[in-house]
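A single protein chain has been omitted from the complex, and every remaining protein chain is retained in its original position.
Lettered A and B in written order, each chain numbered from 1.
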Amino acid sequence: MSMVQLLQTNAQAAPAKPRPRVRLLPYLLSLPALLVCVAILVPFVTAAVYSLQRYRLNLPYLRGFIGAGNYIDFLSDPAFWNTFRISITYTAVTVVFELLLGLGIALLLRRPTRFHNAVSIMLLLPLMTAPAIAALMWKLMTNPSFGILSYLVGLFGVTDFKWASDPSSALFTVVLVDVWVYTPFIMILLLAGLRSLPRQPFEAAALDGVPANFVFFRITLPMLAPYIITASLFRLLDSIQQFDIIYAMTQGGPGDRLMVFQVQAYLEFFQYTNVGRSAALLMILWLITNILSNIFIKNWLRLRARAHGHA
Amino acid sequence: MARLDINSVSKAFGAARPADGLSLAVEPGEIVAVFGPSGSGKTVLLRMIAGMFEPDDGDILIGGRSVVGAPPERRGIGMAFQNFALFPHMTARDNIASGLRASGNEVASRVAAISKLLKIEHVLSHAPRELSNGQKQRTALARALIGNPDVLLLDDPLRNVDAKLRYEMRLELPNLLRRGTAAVLYVTQDYREAMAIADRIAVLIDGRLAQVATPADIYAQPASVAIARLFGDPTINLAEVSPVAEHGVLSATVAGARMRLGAADGAAPAGACWLGVRPEDIAVSSASTDDAIPARILAITPMHEKAVLLLRLADGTEWLAALPPDVPHSAADDNVFVRFASDAAMLFDRATGLRIGPTHRLKAA
Partner (left out) sequence: MEHSSPAGRVFRGVALTLILIFFMFPIVWIFLMSFQTNEQILRIPPRVLFEPTLANYEALISGQLRTAAGNLQISFMRNLFNSVVLSSAAVLLALLLGVPAAYAFARFKFRLGESIAFTLLSFRFAPPLLVLLPLSLYYQELGLNDTYFGIVWVYQLIALPLILWIVRGYFEDISPDIEHAYRLAGHSWREAFTRIAVPLAGPGIAAAGLLSFIFCWNNFVFALILASADKQPVTVGALAFVTASGIQYGQIAAAIVLSVTPTLLLALYAQRYLVEGLSLGAVKG
């Protein structure tokens, strides 16, 4: 580069802008994402406003502000308490089952052999099936006239098992589908967690002849705790909002046997066109999920920092 | 040709002030080493010059023009990073050529020239992950040098290469860097590297330039006790003394012995001082004289080109002496006498740590 060229480069380098330089770039880059954020927040705020209104689509002239009216109505409404109870039961049963089963499978597949890896990949397939489609699959398998599962329980002498169409077994059936779809989620997270644990404590314990159940409860479980907590909270958050499986299976029925929050909110909106009540129901659900998701995000961030610390 | 001027530059990150009124000028073709302990602000200074962040205060000029606020790509700077920062998805050749905007033929010939100079012609088609650390370092240097930048910034480039290569590069680098007319700023944590490579050394401590001078001057005339301790291995011996001036001679009692510290021209230093004596300026003998400090040898460490003696002076102070290995000397546990020439003594103010004249030590290191 010649001298003249050098001088020219320098001439270009002369700043025209005064200091301090405002960094616009990050804001420009995140503008579109901000737009999406706003596009989500607007309907969210709208929903909050609706929940304070008497608002029925079929009776628009009755629309008006009623404060906490919708919420107060819920307190004395057995339908609401039924929904509340069913949602909590569904969430608790699915998460506990999936956690125990998922942890068990993860422990079985812990050693990274080729066979174990193949099994863990196969187990991911239910998770990658759309939950609504998974519900359809199980509907076909539990059909009273030709369903293979109805046939199989028949072999054990249970001839009149009606699966999702019987109030006494409906919850069991949808829980079964949920377990089928989502256990692999817990399994795969815990398996990744198990395989990322440092080996020294286990090697030391093996050398010292520490009994297996002591190793499991005092070393494995505590070290796995962040993964267990994150996976369980993740499932809690999704499970309490379950819609696809239940809607595709029974639309909340038989009767109101499977009426969980989002299914009831959907029906309030589209069947009873009661927007205010639907919105209030969803706000209560949001309150629950918001508390859970705050706890979740805290744990999730800790795991994330760990993953990137190793990188 | 363009000189680099740094004019009272300051930068704060929260409570930390990695740059606190820094001023430094680097002439074209000059190599200035920025040397200091880790966390003293060396890297922050380089990054401000490179435009990765802007100073809070002060100005940076290249060829007399301020570059503050200019984007990095328009400052005419070449830089080699401590972690190499090679582009992992490009070959060594593409890495080196990444800064050239020229015709294909010219790019090829310039890459060929610089890689021949750095002896990496045979690995040009390799991806960075296939290179040894030394080859990575040379590739990074080639990339920084190829554009003939006005200012060359080297951020501790030998930190991550092995000892043999570091030694070779110490000999090779000054020639390489002087081929162009760039003003070179070379950051290092190794005083030997700074002394071997640089025309001048800028000692950076806590965001301030404690001394800027030639390597010989810094070694012989450190501005403060802190700088004296940073240069030299083994480190300088210190003793707390209260010098007195008598008949034009400055002297002090060290571990019971009265030691001459040179001529007392002008006012004698008042109060407590640090006396500093470099280990290689210490003589050890078994003969007692009244200007010798009685001591006991605690340990002798032969180090090939020299032998290092750990001594305990009569008052319990531990000093080190670096002696030529072929000079016959005593064994461990021997009682000996320690001397040093009066012009080897350095005095530092006890309170401020600053060196006190007039005890000039002019002997070259």
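Things to note:
The definition used in the following text is that a contact is a pair of C-beta atoms (placed from the backbone, for glycine too) under 8 Å apart; a residue touches a chain by one contact, two chains touch by 3 or more.
Nothing here was measured: the structure is a model prediction, and the numbers come from that model.
The absent chain, not drawn in this view, touches the displayed chains A, B throughout the complex. Which of A:Asn58, A:Ser145 or A:Thr159 touches the hidden chain is settled by the complete complex: it is A:Ser145.
Of the options B:Pro37, B:Pro71 or B:Gly256, the residue whose C-beta touches the omitted chain is B:Pro71.
In the complete complex, the hidden chain is touched by one of A:Leu41, A:Ala68 or A:Val158, namely A:Leu41. Taking the complete complex into account, residues 23, 25-27, 29-30, 32-37, 39-44, 46-47, 50, 104-105, 108-109, 111, 119, 121-134, 136-141, 143, 145-146, 148, 151, 180, 183-185, 188-189, 192-193, 196, 202-203, 205-206, 212, 215, 227, 230, 234, 237-238, 241, 243-244, 247-248, 261-262, 265-266, 269, 275, 278-279, 282-283, 285-286, 289-290, 292-294, 296-297, 300-301, 303-304, 307-308, 310-311 of chain A touch the chain not shown. For chain B, the list of residues touching the undisplayed chain reads 50-52, 71-73, 75, 77-79, 81, 83, 85-89, 98-99, 101, 140, 143, 147.
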